[in-house]
Every structure is written in structure tokens, then in C-alpha cells.
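Mind having a look at this structure? Questions to follow.
Shown here: the complex without one of its protein chains, the others still in place.
Per-chain residue numbering starts at 1, and chain names A, B and C are given in the order in which the chains are listed.
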Amino acid sequence: MNQPLSFFTAPKKEPPFSSNELLAYNLALALRDGEVVLTGANNALPVAACRLAQLLHAPNLSFLGGGGGSVNSLVEPLVFPSCDYSYLAAEAVLPLPELIMLQGRPGFINTFFAGGMQVDQFGNCNLSSIGPDWQQPLLRGPGAASLPFMSRFGRTIIYVSAHTPRIFVPKVDFITGPGFLHGAVDFARAQQVLLADGVEY
Amino acid sequence: MNQPLSFFTAPKKEPPFSSNELLAYNLALALRDGEVVLTGANNALPVAACRLAQLLHAPNLSFLGGGGGSVNSLVEPLVFPSCDYSYLAAEAVLPLPELIMLQGRPGFINTFFAGGMQVDQFGNCNLSSIGPDWQQPLLRGPGAASLPFMSRFGRTIIYVSAHTPRIFVPKVDFITGPGFLHGAVDFARAQQVLLADGVEY
Amino acid sequence: MEEKQARTNKLRTAEEAIREMVPNPCPVLAVGGMHQQNAPMSLVRELIRQRVRIGRLITSPSASIQADLLIAAGLVEEIVTSYVGFEYLGLAPAFRRAVEAGTLRLVEADAPLLVYGLQAAAAGQPFATLPPGLELSDVHRAAPAFYKWTTDPYTGVPALCVPPLRPTVALIHCQQADEFGNAIFRGSVFTDRLMAMAAERTIVQVENVVRASSLYSMATQVGLPAALVAGVVEQAFGNHPCASHRYYNHDEPHLKDYVQKGGTAEGMAAYLQRYVYEPDSHDEYMLRVRTDTPDSFTSPSL
Partner (left out) sequence: MEEKQARTNKLRTAEEAIREMVPNPCPVLAVGGMHQQNAPMSLVRELIRQRVRIGRLITSPSASIQADLLIAAGLVEEIVTSYVGFEYLGLAPAFRRAVEAGTLRLVEADAPLLVYGLQAAAAGQPFATLPPGLELSDVHRAAPAFYKWTTDPYTGVPALCVPPLRPTVALIHCQQADEFGNAIFRGSVFTDRLMAMAAERTIVQVENVVRASSLYSMATQVGLPAALVAGVVEQAFGNHPCASHRYYNHDEPHLKDYVQKGGTAEGMAAYLQRYVYEPDSHDEYMLRVRTDTPDSFTSPSL
């Protein structure tokens, strides 16, 4: 209080949370009670968000935790591999073929978390191939997994940690996960894109 | 030895086996090592035959024991309900949807046990409807269950305990389980019809 | 942001579950259980007491009294089934009588129509195909609105198809569940899990409720997550006269009696009266069972 606050002179103080914690918190705020949430691969942050939402305001939220098939896992501590055995400390475990079957079930998956090597202005995601010709990719990505089901989910929350023009492109080279395609007119279903810093558009 | 044998005077002596045991033995003789056998409903005798065959000459025979999904059940004592819990004392248990899926798997089911309200000279079985018009049945049977898969099984062993002209008809009123249809020419796959008394044709 | 609240408790009595969760008439109802096993009979009897009319009844590949009793009560307009009967105990009296009299519309099905139809509904697939050979049976010819042909785009040859079967409500049984609807199967799953995945809404009848916290060490045995279950009805011995895997066997004398006396319309009316309409509780029902067929209802041998 005695010392004036200044960028240069303020004592080096850690914020009481990490940026990942802040991101998880913001993702949690976007989740609603009663939803069924699919967290996909690379899902540590979405899983943290789902658990937080359950504890805060969404006790009836259910989340599917990766290809291992867990539902409402207690996984503790959080681990990076989405199919880790520790996820099976859960309320239920579905075999993967059924998990994929239920991704097509009308109205079942309310919210999905996605990302991509490229994300465009209409929320399309590319995890397949960078370059003008997918048959001769400049950069080959890992592949589609379940991303094409984005068209059937209630909404998709896209979160991207690295905010670079290489990722945020006007138009993806390959639509792995369909967003609004070439504009909202193309795609009547409501979707939501939430950036890592919490800005929604 | 002193007394002459006669139908009327012979001492009333039980044969050392029941007719069901004789039937099970004859069914067992028809089974081969390494086969996968589907026993269906009403399967106590086929199950006894499979177990006997395993102990006699077919140690690699596998049998699927009814809708409960058991494989190579030890069920002891034999019970009449094909889906009884006691069947689950087994080597493996498949969920029913997968059991039905595997009935279509090329070459998987080698031998199936069938019967019917009507069985005709070409091995067609009717469990659906008796009468000239299936829409106005004189006698409505229980239904098809898995009988239409007969066309995909290696062979079907038809066993019928009651040998009456009502059951053995020239032509079934409704083909629930396809045998050779209207003659062997119609149906190239080898099938086998084994009567309750062991006569094969 | 919504207010903090407790997680929804889905426990209901049979009466509440049927009244709150099953529309009347119910366009498409699926009822679980296979042969004499795992039929949710408390829910079935409650459907009859509340006189819920069923536009289409979908069964497992082999149903018995859970379908026959609904037909006996005159509640079923159409049935999609591959088998209604009592296996070694005889034919299904009400089903047989209604089909022969033309008062029940029967969609003749085989097991794969039911399984692949339910799978297609669960998966959002427009239709499913059948393996070649099944067309040699007459079954598909008897239900041409269900079995249809299209062209295999890989070979150009015709392929026989079945449509999605999407129940409005599925009534199934499993052995245990927690109060949120996580459901545990302690024996065969039959098509019961599949019905729940296909249906818009599922009510699960269980032998007993378990603590949610007990599930975390056995999650691979939890067959249905809460998100697929709308209501949980706890009713010990509620499957009677059918079995509950691991809990009790079917009541063979009672079922024999049903098959025999149900052979006449009067006998069936008397059965419905004594075992469905008159008992004002499950305890009263079980008392009548114990009185009428004593010692007939036992635990399994395993």
C-alpha cells in the first residue's frame, strides 16, 4: 500500500492460478447442467472443466472421457493420455464401438471439445492435411478420429492454446470437423467457438 | 436263462439309458472336432450332445448356449431354460447383440440345431404360422428368432421328438428357417437332417 | 451461471415412473428380458394398471410373459417381434389368440431385424443391412414395410435392409443401479442395454439400489451410464414370475399355470384380475404368489 503499484516495481507475485487453470475455469463456465459432453483426445483441460462444472453449477453434467469409454471419471491426478487406465475410476465404462455409435445418436452429445492444426472463421477444423492438395500434403496431420461427428453434436467448443495465424486461417485446407462450412447459412445448427482466453464469438 | 424271453413274461427291465440320453448320444456322434455349434432355444439335448462330444471325440468343439451368450458352459445339472443364469458358468459370455452378429460371420457357425412346428422333406422349418395364409393363421407359432440364419450356417441338424404327419409335411406352410427350399438344386450348401432316432437323410 | 443444486435423484416407484415418464398412448414401447429371464414385470404390471395403450411394442429376440400379458390386457396395437412364447413350457396364449383372431397386428421379424434396427436407432444410422442368405426365409416377405431392398454400392447387387427401431420408451431390468441411473448388469445383458441406447427414454427396474460411490472400482461392469437412464424403480423380486440373473430363478409352476389357464379368454381375465388389477402393492402380489404356488420360486444354483 505504501509503494505505488508499477509494472516495474511491483513485487514479483505469481497469480493465484495458472493460465491452464484459468482456461479450465472459462471452459467450465460454458458448460450447462444436464449436458452430455464428449471430451475427445488431448482432453486434460476439457476434463478439468467438466469436473469443475459438475462441482460448481452442473451436477447433472455427464462427460465421456476419451476412447477408454469412461463416463464421469474421477481421474485424480489429471493425466495427459486420454485413454489412460486411471480414467476407468468412473461411474461407467462403455466399449469404444458403443461410444462411437452413441456419437451418432440423435441429441445425445450436447457439447464436444475440438481443436485443430487449422481452425477457420466458420469453426471448421482441420486435423488431416495442410496444403492446397490433400494428396500431396505439405504437413500431414494425425487424422479425423471422430471429428466428422461435429455435424451431429449440439455444439462444439473449439479451444486453441496457440493463437497464431498459422492456426487461425480464413479457410481450412481440409474440413475434417465441419463447423459452419462456408458460413452460418450453410449450417443451421447453433455452434459456439470459445477461444482460449474466454472470448466467445 | 431258464425262462424263455417273451414280450409278456420278460421281467420289466429298464434299459440302461433313457430315450433322451440315446438321442443326446446320437446327436453327439454327429458333431465333429473343432466345430462351433449354435444350440438355440429349447437346447437341453443339444447342449448335452455338445458336452458329450467334447468329452468323447471333439475336445476343440465350442458351443454357444442360448441367448444368454455362454460359450462352452459347464451348466450342471442341465436345465430347460436356454437363457438361465446357470449357463454363465462358462468359458466366455458374449452379449446377445454380438452373438447375433456372429451368426452372420462367414464360416463361423458350423452346426446349428433346429426344429419346428413343421419340417418338410427339404429340411425347411416352420416356427411361424400354420395354415395356407400366414395373415390368417390357423395356428400362430412363436416366431423366427434366429432361424433365417440357417442359410448361412455350415449345416443344420434338425431333431424332432414327435414323429407325426402333422410335423413332417411335404411342404411347410411358411419357411422360417430355410433348408433346401424346394429341393437340393435350390440350395447348394450341404445340410444334414438328423431325426430323433438317429436316421440321417 | 446456474445456481448450485444437487444432482437429480431418479428413484421412483413403479406407479410414479409409468405415470410421469410413459406417454399414454405410447407410440413405441420396447420391453426387455429374454425368454424367462430379466423381464421388468413390475413395470409391465403397472403399465396395465394404468392402462397405457401401446402403438407398437418391440421385444427382445425372444419374449415371453412381458409381451403376452400386455397383449392379454388389450393394450397392444402392433408388435414387432421375432418370438413370443414360453420355450419348453408352450406357446404364448394371448399372443397366439390375438394373432389368430386378427386383433393384433404382427410385424414378423427375425432376430437381426431387432438387433440391427435398435443399433441403427442408437447410432443415428438411416438403415442397416442383413447378411446375404436371410432372404431365403419367408420372414422378410411377411413384413415388406420393414424389410426393403437397396443396392450395394460396392458390388451393385441387391441388399436386404432393416429400418431403425427407435422406442419412445424402453422398460428394462437390471440387477442394480445407483440413484442417478448408473445401471449394473449382474448376468446376461441380452438386448436390454441396446434397447436403452436406442430409446428416447429408459426406465430401469432393479433388485436393489447401490451407492454411487461403490461404482468407481467396478466401472467396467456398469452397463449403462446415468445419461441414458431417466428413471430407476427398485423392486426386489419385481421380475416374478420371470428370473433375475444371479438373484432368483423363474417361477416355473406359476408360468405353467399361466400358459395353461391363459389358454381361454376367461382364464386370462382371471389371471389379470388376481395378479395385476387386484393387488394394491408388490407385497400383496407376492403374498398371492406364495399362497398359490408355494415353494416354486427359488434362488439360482450358481
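What we mean here is this: a contact is a pair of C-beta atoms (placed from the backbone, for glycine too) under 8 Å apart; a residue touches a chain by one contact, two chains touch by 3 or more.
Nothing here was measured: the structure is a model prediction, and the numbers come from that model.
Taking the full assembly into account, the omitted chain touches A, B, C.
Per the touch definition above, the residue from C:18, C:91, C:123 or C:255 contacting the chain not shown is C:123.
Between the chain not shown and the residues B:40, B:104 or B:142, the one that touches is B:104. Subunit A meets the missing chain through residues 41-42, 44, 66-69, 77, 80-86, 88-89, 93, 95-97, 100-101, 103-104, 128, 134, 136-152, 174-178, 181, 187.
Although one chain is not drawn, its touching partners on subunit B can still be listed: residues 29, 32-33, 36, 56-60, 62, 70-72, 74, 88-94, 98, 101-102, 104-106, 108, 152. Against the chain not shown here, subunit C presents residues 120, 123-132, 148-155, 157, 159, 161, 163, 187-188, 220.
Here is the rule we use: only the chains that are shown with their structure count from here on.
Ranked by separation of Cα centres from subunit A, the top chain is B. For this pair, subunit A with subunit C, the centres built from the Cα atoms lie 38 Å apart. Centre-to-centre separation of subunit B and subunit C, using mean CA positions: 27 Å.
Remark: subunit A and subunit B have CA centroids separated by 54 Å (rounded to whole angstrom).
Counting only residues that touch two or more partner chains, subunit C has 119. Among the residues of subunit A, none is in touch with two or more other chains.
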